[in-house]
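Take a look at this one; I'll ask things after.
Note that one protein chain of the assembly has been removed; the remaining protein chains are unaltered in position.
A and B label the chains in the order they appear, each numbered from 1.
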Amino acid sequence: MTDLADLTISEASRGLDDGRFSARELLEAVLRRATVTEAQLHGYLTIDREGAFAAADAADRRRAAGGRRGPLDGIPIALKDNLCTRGVETTCASQILAGYVPPYDATVVARLREAGAVAVGKTNLDEFAMGSSTENSAYGPTRNPWDPERVPGGSSGGSAAVVAVGSAFAALGSDTGGSIRQPAALCGIVGMKPTYGLVSRYGLVAFASSLDQIGPLARTVEDAATVLAAVAGWDPHDATSHPEEPPAFHRSLERGVEGLRIGVVAELMGAGIDPEVLAETRAAVDRLAAAGAEVVEVGLPSVDYALSAYYLIAPAECSSNLARFDGVRYGLRVEGGTAEEMMARTRAEGFGAEVIRRILLGTYALSAGYYEAFYGQAQKVRTLIRRDFAAAYETVDVLVSPTSPTTAFRLGERASDPLAMYYSDVCTIPSNLAGDPAISVPIGLDSRGLPIGLQIMAPALGEEVLFQVAAEVERGAGFAARPRLASSEVMEP
Amino acid sequence: MPVDIDIAKVAKLARIALDDEALARYGAELGQILEHAERVQALPTDGVEPTSHPLPLVNAFRPDEVRPSLDRDEVLAQAPDAVDGYFRVPRILDEA
Partner (left out) sequence: MTGWEAVIGIETHVELQTRSKMFCGCRVDVGDEPNTAVCPVCLGLPGALPVPNRAAIEGIVKIATALGCVVNERSLFYRKNYFYPDLPKNYQISQYTYPVGEHGRLVLHVDGEELAVGITRVHMEEDTGKSLHVGSGGRIQEAEHTLLDFNRSGVPLVEIVTEPDLRTPEQARAYGAELQRIVRTLGVSDARLEEGSMRFDANVSVRRSGTSELGVRTEIKNMNSLRSLQRAIAFEIGRQVEVLEAGGSVVQETRHWNEAEGRTVAMRSKEESEDYRYFQEPDLLPLEIDEAWRQRIAASLPRLPAARRAELVALGADDRTATLLVDTPVLADRFEAAVSRGAPARTVGSWLTGEIVAYARSVGADVEEVVPAVEDLVELAGMVEAAELSATAAKQVLAGVLAGEGTPRGVAEARDLLQISDEGALEEAVAAVLADHPDVVEQIRAGETKPIGFLVGRVMRATGGKADPRKVQEIIRREAGA
């Protein structure tokens, strides 16, 4: 018999509706899986057993009374630990927020609760979502479930890992430069970054406000769409959320790709991309052509500058966003003789090296005399990248590329070389700069048995066609492999 | 060529207390990163408007309505130091 923890959301939801099992049993299966995997995986920073069981039991009572709220009612879901949860510790994997308990729920958390979802716990991440490997967590790294010697990607590495092994049915992550898509690719699951503004950022601890977007990580494209549908839509608490109705992305999954024009991004299909990743990407594109899509090669020349622009814009915004962590109102305080000393010591001891590096970089890029050459120029490059995308979307419906230039790398491999680590996001950053939606779908394994993801990108609010193509990629790939750790059997490391 | 940075001044602006060894290390790393980031200056951008935001929208407002505030005890429970309903910090050295 299939372990309940391995079901998809749609299967689990049907099972709950049919009375084959209860939400409590689903949660027990997920927690059992976590008990087996967590010692090695370390995907969770906090598991809220009490809150989760209360929510699961409430879902069971609703179903018994005929008041099911929707497809997520009773489904265990994990939350990246940079999403505020009322009454549950929210640390951003930083010492500076150790023990911090928010007095409010992020809008996405509130919406998941309204949809009946069961919040299992808070997942590990690179501190304040700054990183591509989840090694920058103050509470220790998360391991890749396919090979524990390797990283799960990042920064939503904990979310990707727990979904991959089945200690949650889906998770929310945040994506500033690829932090949902890249770990999804490295863990063999689906990860999606919505159009900027489609999902409220209220309650997401900000890294780079003009780039951050919350999105789902799930084991299937359909499950990702189900979770997105629950959290998307205008929020009066976020002035940058889109006031229109969200696109009807949930209804396009079965349409196929007949007649669609798909552009392969030339700049992301060459130097710097692992040959095995390239080969699987080409194979996936060929399958789309076979399914009736017209495939063309498209150039986005300014994408070559995206990484440079990103590493000015994101640190600049982060240097300001993280200024509030000062030991005055919450979190860590390291004492000092004066308020100034206290703040400076708190920040020096509370932040990890990568966070300090980015704060300093951003402070410099915004400072007098350098603003125009760095931040100002990066914002102009951002305009050029947006223009390139706009021009491309005049001739194609979606763009595709690898999600990550490589499969999962070894722990420590890039830790001492910031530039090598930053290059992990070379394919994903352009969509953040453009504000457009993008998704990563698993398409195969490399020769070491590590998953490879295909990235699909669409114009702003183009989620409908994005999911349409993603579903076809998923069908074509028939990706059914499961990671080593995804078993309730006790395993030897 | 790595960019030369007055890293001590930057750390002070960012309110991070770093010793000389840490300053030197961060200074060198930032120099390397900025050398790469400087690539943005190679692109001709005359007459290009900067994008500070990906949304083409304007004017998101809220009505002038009072909403419940937080419970003070809950707020101060998170404070490293609080007294008599106030947050407390060591004396402030300079005037803002």
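Just a few scattered comments:
FYI, a contact is a pair of C-beta atoms (placed from the backbone, for glycine too) under 8 Å apart; a residue touches a chain by one contact, two chains touch by 3 or more.
In this text, all values refer to a predicted model and were calculated from it rather than measured experimentally.
Contact with the chain not shown here comes from a single listed residue; of A:15, A:70, A:236 or A:256, that residue is A:236. Of the listed positions A:26, A:229, A:366 or A:385, the one in contact with the omitted chain in the full complex is A:366.
Note that of A:15, A:103 or A:256, the residue touching the chain absent from this view is A:103. Considering A:98, A:323 or A:419, the position touching the chain not shown turns out to be A:323 (whole complex). Annotation for chain B: contacts to the undisplayed chain at residues 9, 13, 15, 52-53, 55, 57-70, 72, 75-76, 83-96.
Residues of chain A that touch the chain left out of view are 82-84, 90, 92, 97, 100, 102-104, 106, 201-206, 208-210, 236-240, 316-317, 319-320, 323-326, 328-330, 339-340, 343, 363, 366-368, 371, 375.
FYI, only the chains that are shown with their structure count from here on.
Note on chain placement: the centre of chain A and the centre of chain B lie 23 Å apart, centres being C-alpha means.
By the touch criterion given at the top, residues 5, 7, 10-11, 13-18, 26, 29-30, 32-34, 36-43, 45, 48-55, 57, 60, 62, 70-71, 74-75, 77-81, 87, 89-94 of chain B touch chain A in their complex. Across the complex, chain B is touched by residues 100-101, 103-104, 196-197, 210, 236, 239-243, 302, 305, 307-309, 311-312, 319, 323, 326-333, 335-345, 347-348, 351, 356-357, 359-361, 363-365, 367, 373-374, 376-384, 386, 418-419, 422, 433-435, 460 of chain A.
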